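This structure is in structure tokens; I'll ask about it shortly.
Here the complex is missing a single protein chain, while all its other protein chains stay put.
Moving on to subunit A:
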Amino acid sequence: MKHTISVLVENEFGVLSRVAALFSGRGFNIDSLSVAPTNDETISRITLVTRGDDQILEQISKQLNKLIDVIKVIDFTDGSGIEREMALVKVTAEDESRAEVLRIVDIFRAKIIDVTPRSYTIEATGSPAKIDAILELLRPLGLKELVRTGPVAIGRGSKGWKG
């Protein structure tokens, strides 16, 4: 099962490699990973998507917590978090397909951020499922290049991670 996990870490060099090395060293898989500082500049937030059964996820969570630089580990799998991802998509857009691309962009509330006579570059944000859906429609038109950030996640409700 897929899990989206937030890891709050000390904003120090080498922390990301500690986290990544933990996954590779113990044979856990990372589907996606994004990292950036938070509102507290001493803390960075890593959002990663991984998969495994309950036993593996328990180990992942415990092993992450064991790292000295890890402050908190939050698993959003129970629906307690909101996930958003961004994709940049360069799609072939010539002749009649240009209008089709524009329609799709409009439906998904995405943006055209670069135009050439032969292509559009689209910025799309939303849940990973939404990104999958727009890509499914664009793919037959000819995808030239695709960049996805992987999801970032935040807890629902008024509480911050400290409670």
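Note that contacts are C-beta pairs under 8 Å (C-beta built on N, C-alpha and C of every residue); 3 or more make two chains touch, one makes a residue touch a chain; residues count from 1.
Here is the rule we go by: contacts and distances are computed from a predicted model.
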| item | value |
| --- | --- |
| Protein name, per the UniProt record, of whichever chain is missing from view ("Acetolactate synthase", "Sugar ABC transporter substrate-binding protein", "Ascorbate-specific phosphotransferase enzyme IIB component" or "FAD-dependent oxidoreductase") | "Acetolactate synthase" |
| Hidden-chain contact residue, picked from the options A:5, A:35, A:48 or A:70 | A:70 |
| Residues from subunit A at the interface with the omitted partner, ascending | 9-10, 14, 17-18, 21, 25, 55, 58-59, 62-63, 65-71 |
